[in-house]
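Here the structure comes first, spelled out in structure tokens, and everything after it is commentary.
All protein chains of the complex are present and in place, except for one that has been dropped.
Entry: subunit A
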Amino acid sequence: MRPFALSYARPAVKSATSTPYSYDATRQLNVLPDGRPATCSRAVLLATGTTASTAGSKTHFDD
């Protein structure tokens, strides 16, 4: 028998967002291709890891 709650599960939307930054171990921060901290870019912040939306963020689990 299927658990009741699973009747209301929906397919996860696969993220189309790429991560245009990489981790700089020296600075202990993620940086953009031009070397600026990724947090300088509001667009990057909105599109990636800071969101609570389920659209594309692996961090959406509000643990």
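Methods note: a contact is a pair of C-beta atoms (placed from the backbone, for glycine too) under 8 Å apart; a residue touches a chain by one contact, two chains touch by 3 or more; residues count from 1.
What we mean here is this: contacts and distances are computed from a predicted model.
Candidate names were "ATP-grasp ribosomal peptide maturase", "Molybdopterin dehydrogenase", "Carbohydrate ABC transporter permease" or "Spermidine/putrescine import ATP-binding protein PotA", and the UniProt protein name of the unshown chain is "ATP-grasp ribosomal peptide maturase".
Where subunit A meets the missing chain, the touching residues are 1-14, 19, 21, 23, 25, 27-30, 37-39, 42, 44-46, 48-55, 59-63.
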